[in-house]
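Notes follow once the structure below has been shown.
Missing here is one protein chain; the remaining ones are kept as they sit in the complex.
Per-chain numbering from 1; labels A and B assigned in written order.
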């Protein structure tokens, strides 16, 4: 923290030096300009008449959505069951695939730097691409249905679980691993005795967390034809049956809240 | 066999017989859970209907897609790709800034240790609604309200950002080091001063880190909300996939991956710089 002497001899204290202060001003200026520029681009592409009309549209939407047509709920059990299956089976498949990838990607367990890079590429690609995009691709390849949804969820989960798990592996205590190696254990034995017990709680927590996220993601996969409650949502929107849409929304809301609660409980129990 | 006393286990170990302790001590519960899992798996797999003929038919298309990754086509739809990416990026920036600006007050209000109860309840419900619905669902509603285009997308992402950031910020504030807050309060500081001198320094580094992370998420999400008409690269991607122009889709996906990589790389630098 700089202390300088002013002209009349009194020492002065400032939080930053003059140079740092100017740099900070410049950074703010750059940031604000970037924001304004982006805003301008968006504003150019926007039909402001529609935006001004939004309040009325919103009110209209709400009046169409209420009251929800409760009887429609009885048709939603099967899609909801499909949605749960997509999330659960997809998560299971995803973590099975992510497990070896994470061990290959962690610096301290990877057999070779080249293997490590390959594993990191898998993780990054999987993470960058949203499950909805995976689903779009898989629907054109496998045809519409739950299977495409399961695989889409699995492909997206590899990156998420893989990344968090390999970070957990890199953070383990090295001494037990050293001790197990010193007994003359083989590579796989060192993994199963020295590494695995240390990362197991993290692994379980990450998996449950991802399952919770996947429930949310699998509710929309139907929009591109990959099964689950999204199919009904898409159909209702296309036929402008907004009183059905509100039932679906409430259903999703309840399911996600329950899954979040379950996931929080399980993670709490593990840690 | 499994609920034997530790004396019995010691005696057996002395004879050289030892088994690992089961994770769940009660055998009834253990086998019950295994059975329940098995039943669920059977039911779940039974309800997955697969049209194998269709899958076989699609296999060649799958190969096409993989080979398209080897030779992506950036050229033939370059204008569309560029416009889409630019729109995605602008949506990302504006929505992140707006979202965080709104998330900070909501986050403060949702921290039980500094907010009064009524405000806490309101802020927590905003967070719950924002977090429950997938971005795409929110985008559908906003597209109906604001019309097609990036504006609806921006509002969607900003709304999703509020839930994400406010929840994490509130959790941070809830477990901050209370002694520092007391120390500042003890000097006679007011609510705002306490916030500025005791709370802000503790949560700021993580807030910046999370903002960078959210920027990253918003970009990835901006690539999908275009599917329902909310602007961005998603619309271009959707078109190319439904036309089976896999080489263009591959090009778009590769660019998304590259941008995510770049942003992750730079955000790790920013985080180190703010620590």
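Just so it is clear, a residue touches a chain if its C-beta (ideal position, glycine included) is under 8 Å from a C-beta of that chain, and two chains touch if they have at least 3 such contacts.
Note that in this section contacts and distances are computed from a predicted model.
Visitor: Suppose you had to identify the omitted chain by its UniProt name; would it be "Phosphonate ABC transporter ATP-binding protein", "Transcriptional initiation protein Tat", "GMC family oxidoreductase" or "Sulfurtransferase complex subunit TusD"?
Guide: "Phosphonate ABC transporter ATP-binding protein"
Visitor: Among B:20, B:179 or B:272, single out the residue that touches the unshown chain.
Guide: Once the missing chain is taken into account, the touching residue is B:20.
Visitor: Which listed residue (B:10, B:76, B:113 or B:266) would be found touching the missing chain in the intact complex?
Guide: Here the residue in touch with the unshown chain is B:10.
Visitor: Please identify, in ascending order, the residues of chain A that touch the omitted chain?
Guide: 175-176, 178-186, 188-189, 192-194, 197-198, 200-201
Visitor: Using the document's contact rule, name the residues of chain B that touch the chain not shown here.
Guide: Those residues of chain B that touch the unshown chain are 3-6, 9-10, 13-21, 25.
Heads up, the rule we're going with is that only the chains that are shown with their structure count from here on.
Visitor: What does chain B use to touch chain A in their complex?
Guide: Of all residues in chain B, those touching chain A are 40, 44-45, 47-51, 54-55, 57-59, 61-62, 65, 86-87, 89-91, 93-94, 97, 128-129, 132-134, 136-137, 140-141, 144-147, 149-151, 154, 220-221, 223-224, 227-228, 231, 237-238, 241-242, 244, 249, 253, 256-257, 260-261, 264.
Visitor: Mind listing the chain A positions that touch chain B in their complex?
Guide: So the residues of chain A in touch with chain B come to 34-35, 37-39, 41-43, 45-47, 50-51, 53-54, 57-58, 61, 81-82, 85, 88-89, 124-125, 127-130, 132-133, 136-137, 140-143, 145-147, 150, 216-217, 219-220, 223-224, 233, 237, 249, 252-253, 256-257.
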